[in-house]
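Notes for the one structure printed next.
The complex is shown incomplete by one protein chain, all other protein chains being positioned as in the whole.
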Amino acid sequence: MNWYKDTLTIQTRGKGLYDFTQDVANRLSKWGVQEGMCYLFLQHTSASLVMSENWDPTARQDLEAFMEHLVPEDQRWYRHTLEGSDDSPSHMRAMLTLPSLTIPIDDGHLSLGTWQGIYLFEHRARGHTRQVLIRCLSMD
Amino acid sequence: MNWYKDTLTIQTRGKGLYDFTQDVANRLSKWGVQEGMCYLFLQHTSASLVMSENWDPTARQDLEAFMEHLVPEDQRWYRHTLEGSDDSPSHMRAMLTLPSLTIPIDDGHLSLGTWQGIYLFEHRARGHTRQVLIRCLSMD
Partner (left out) sequence: MNWYKDTLTIQTRGKGLYDFTQDVANRLSKWGVQEGMCYLFLQHTSASLVMSENWDPTARQDLEAFMEHLVPEDQRWYRHTLEGSDDSPSHMRAMLTLPSLTIPIDDGHLSLGTWQGIYLFEHRARGHTRQVLIRCLSMD
């Protein structure tokens, strides 16, 4: 058994879904892990992790638009507005998605489905530098 | 320490929650795992995993109806409609629920609460064959 760790830095340019599947895959290749589990953990509360379709760009666009409908900005009952109208909604959107992901590794690859991609969902209007911790428990 | 792996195949008959707790429990029994962690990972983006009440069928029916209200089909702003009106909503519903689950194993059993069941939530109108990867890290 072996244990590997690193931090992925993802630079966002404001709201939206950012595919970082390849960054994760590259770390596993570098480490040469054949079999085990990959853990991802996002150290932020105004962004989140999402696993979704990576083929048709309109699927991603619909997910982004959906979040604007489901968690609208500028509700008059919001109290946490210190950093702007996207502040409280960003925590709500993060709460409805994921801070962590756990993915099996087989035969040297992440065992994703054919159309699955790993995304960081930025919920703030401005770009941010986001840290995703990657840990790998190898059975090799 | 030991490592076990398998794939559970779940045949759905269209939208709804499918309890597969017993399938997971059967694998653990077969392997004879006494203590450790069980990891479940769904290889699809139009279905998801849910942990919910398994006693009163009306709880399940309300969860299914709730998803139809929360993420309605046929919104005129949907762009990802290639495969029908249930296409984009299925990814949205998956995004609000789970791709992976991590459950402790104690004394040879999943350490679920009294009323907890493990469900696959099918979000497509038609039935699909779904793959859930099961991995088990045993401390025995």
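Letters A and B mark the chains in the order given here, with residues in each chain numbered from 1 onward.
To be clear about the criterion, a residue touches a chain if its C-beta (ideal position, glycine included) is under 8 Å from a C-beta of that chain, and two chains touch if they have at least 3 such contacts.
Computed from a prediction, not measured in an experiment: that's the story for all the values here.
Chemist: Touching the absent chain in the whole complex: find that residue among B:Ile10, B:Ala25, B:Ile103 or B:Ala125.
Modeler: Spelled out, the listed residue whose C-beta touches the missing chain is B:Ile103.
Chemist: On chain B, where is the contact patch with the chain that was removed from view?
Modeler: 1, 35-37, 50-53, 56, 58-59, 61-63, 65-66, 69-70, 96-98, 101-104, 106, 111-116, 137, 139
Chemist: May I ask you to list the residues on chain A that touch the chain which is not drawn?
Modeler: Missing-chain contacts on chain A: residues 1, 3, 5, 39, 41-46, 70-71, 75, 77-80, 82, 87-88, 91-92, 94-96, 98-100, 102, 131, 133, 135, 137.
Note that only the chains that are shown with their structure count from here on.
Chemist: In whole angstrom, what separates the CA-based centres of chain A and chain B?
Modeler: About 20 Å, centre to centre.
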